[in-house]
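Take a look at chain A:
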Amino acid sequence: MVPVNYYVILSAVLFGLGVIAFVVKRNIISIFMSIELMLNAVNLAFVAFSQGMGKLDGQVFVLFVIVVAAAEAAVGLGIIILIARNRQSLNVERVDLLKL
Partner candidate 1 sequence: MLAGGHLLSVLVFFPAVGALALLILRGDDQVWLRRLAMTVATAEFILSLGLLWQGPAGASGYQREEFARWIVQPPISYHLGVDGISLFLVILTTFLTAISVLASWKSIEHRVKEFFVMLLMLEAGVIGVFLSLDMFLFFVFWEVMLIPMAFLIGIWGHERRVYAAVKFVLYTMTGSILMLVGIIWLYDKTGTFDLPAIHGMLQSGAIVLSPQAEMLLFLAFFLAFAIKVPLFPLHTWLPDAHVEAPTAGSVMLAGVLLKLGTYGMMRFCLPLFPDAAHRFAAPVAMLAIIGIIYGALVALVQPNLKKLVAYSSVSHLGFVVLGIFAFQQISMQGAVYQMLAHGISTGALFLLVGMLYDRRHTFEISEYGGLATPMPKLAAFFLFIALSSLGLPLLNGFVGEYLILLGTYLAHWQWSAWAATGVILSACYLLWSYQRVFFGEVTREKNKSLPDVSRREQWILATLSVVVLWMGIGSTYITRRTEASVGHVKAQMSRDWAREALRSTGTPACAAEAVTSLNPREQGCAPRALRAMVDPAQPGMAVLPKGMR
Partner candidate 2 sequence: MTAHPILDSLWIIPLLPLLGSATNGLFGKNWPNATVNTVAVGSTGLSFLAALEAVREFFQLPADQIPFVKAFFTWIEAGKFRAGFDLQIDQLTVVMLLVVTGVGWLIHIYSTGYMAHEGGYYRFFSYLNLFMFFMLILVLAANYVLLFVGWEGVGLSSYLLIGFYFLKKSASDAGKKAFIVNRIGDFGFMLGMFLLFRTFGTLDFQTLFHNVAQQGWHREPWGVFGTMTIACLLLFMGATGKSAQLPLYVWLPDAMEGPTPVSALIHAATMVTAGVYVVARSHVLFSLSETALAVVAVVGCATAFFAATIGLVQTDIKRVLAYSTVSQLGYMFLACGVGAFSAGIFHLMTHAFFKALLFLAAGSVIHAMGGEQDMRRMGGLSGKIKYTYGTMLIATLAIAGIPPLAGFFSKDAILLGAFKMEGGHPLYAVGLLTALLTSFYMFRLIFLTFHGKARYDEHHVHVHESPWSMLGPLAALAALSVIGGWVAAPALWGGTDFFAKFLAPIFGSGEGAEALSEMAARNLEWTLAGVAIASALIGLVLAWWMYLVRPDQPGKLAKSLRPAYKTLLNKYWVDELYAAAVVKPLLWISRQVLWQGVDVGIIDGTVNGIAHGTAGVGDGVRYAQSGNTRSYAVWVVIGAIVILSIIFFWPGSHATMGMVR
């Protein structure tokens, strides 16, 4: 028997790690991955809550999240390819034409 809060706190930690990853990583793909990490954290929270309350819709949400994540992945990777093609670098810090 594991209290729900454990799971939720774990999700919080993972979410935070995702945030940190987003800020720390330089490679666009890695940054994107950190977003996925955050989404996973969300999923964990959803599942934990749904199981905790014995309601299933939480798991339905997880499915939606995953679908959306997939869609984002498609588009995101498309954009990444575009960037890579336009300027031969995946370093997010080098993409700062628009500023001030």
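One rule holds in what follows: a residue touches a chain if its C-beta (ideal position, glycine included) is under 8 Å from a C-beta of that chain, and two chains touch if they have at least 3 such contacts; residues count from 1.
The candidate set was assembled so that all candidates are chains of the complex that A comes from, given by their letters.
Everything quoted here is computed from the prediction, not taken from an experiment.
Enquirer: State which numbered option touches chain A in this complex: 1 or 2.
Expert: None of the others touch chain A; the one that does is 2.
Enquirer: Where on chain A does candidate 2 make contact in their complex?
Expert: Listed in rising order, the residues are 19, 22-23, 26, 31, 92-93, 95-100.
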